[in-house]
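As you look at this complex, bear in mind that one protein chain is not there, while each of the others sits in place.
For subunit A:
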Amino acid sequence: MSSAKVQSEASVMERGDVVSPLTVSGLSAAYQKKPVLRGVTFTVTEGELIGVIGPNGAGKSTMMKAALGLIPRLGGEVLVYGKPYKQQRKLVGYVPQRESVDWDFPTNALDVVMMGRYGHLGLFGRPGAKERAIAMECLAKVGMADFAARQISQLSGGQQQRVFLARALAQDASLYFMDEPFAGVDAATEKAIITLLQELKQQGKTVIVVHHDLATVEEYFDSVLLLNVELVAYGPTKDVFTQELLQHTYGGRLAFLERNSLAKTDNKKG
């Protein structure tokens, strides 16, 4: 399956000379010599919500980390608004998986959100009243203003995820990478998060989300990137989120998927 074929040619035309928020070409990465990402190439359209879909071990998180330079690349190039990521850090926000940090760390919700401003403060700058105000505002946007002074270990999983999103908002980026923001959150939080993502989109921001729940893909995302070590397909959700391409992405495991989430999807279509 050629990936470039599905990547919507129309969207490339439409963009004209507008610089894409993210251009990834030939990106490869490996852990301990075992390739987990091979030659991934795609160009993102500005102002979209993009779902990254694929089975476990398909390299979804790895792709984000490699794009952000958190793990060494074996090859390939990543351009953020036409320039290497290193020159564009302030334009990029990142929400790691919630389990990646120690929630027993001695700090409170407001403090975590203020960390989103650190990238803007320079080498010696200290967070002050201005950063505090921004952080409070961001906490309010995710409905967590009342929990500002709460020790982070005292928050529920969903609340912790909201704090992480508030921190991403505080980064005030144009392009966001979010690694499984919907993992392990309750329905209310999931609703709050998707509303927030749609607001970001309306502000013209681009959000790339690693996502697991196939049942909500069509509802949430404008474009879908199917990944299984190699790029299977990338393009508008209606073109790419098809049974055939999912079969390619998930291989034999699709039999199970078919009966569950996809059945639901097809019903909706019908």
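Simple rule for what comes next: contacts are C-beta pairs under 8 Å (C-beta built on N, C-alpha and C of every residue); 3 or more make two chains touch, one makes a residue touch a chain; residues count from 1.
Methods note: contacts and distances are computed from a predicted model.
Colleague: Pick from "Manganese transport system membrane protein MntD", "Predicted branched-chain amino acid permease (Azaleucine resistance)", "Sugar ABC transporter ATP-binding protein" or "Pyruvate dehydrogenase E1 component subunit beta" the UniProt protein name of the chain that isn't shown here.
Modeller: Choosing among "Manganese transport system membrane protein MntD", "Predicted branched-chain amino acid permease (Azaleucine resistance)", "Sugar ABC transporter ATP-binding protein" or "Pyruvate dehydrogenase E1 component subunit beta", the correct UniProt name is "Manganese transport system membrane protein MntD".
Colleague: I'm checking contacts with the chain that's been left out. Which of A:Gly47, A:Pro127, A:Gly143 or A:Gly184 qualifies?
Modeller: From the options A:Gly47, A:Pro127, A:Gly143 or A:Gly184, the contact with the absent chain belongs to A:Pro127.
Colleague: Looking at the whole complex, which of A:Ala29, A:Val92, A:Ala148 or A:Ala192 touches the chain that is not displayed?
Modeller: Here the residue in touch with the unshown chain is A:Val92.
Colleague: Which of A:Gly119, A:Gly143 or A:Gly157 touches the chain that is not shown?
Modeller: A:Gly119
Colleague: Write the list of subunit A residues that the hidden chain touches.
Modeller: Interface with the chain not displayed, on the subunit A side: 32, 65, 68-70, 86, 89, 92, 94, 96, 100-102, 105-108, 111-112, 115, 118-119, 121, 124-127, 151, 167.
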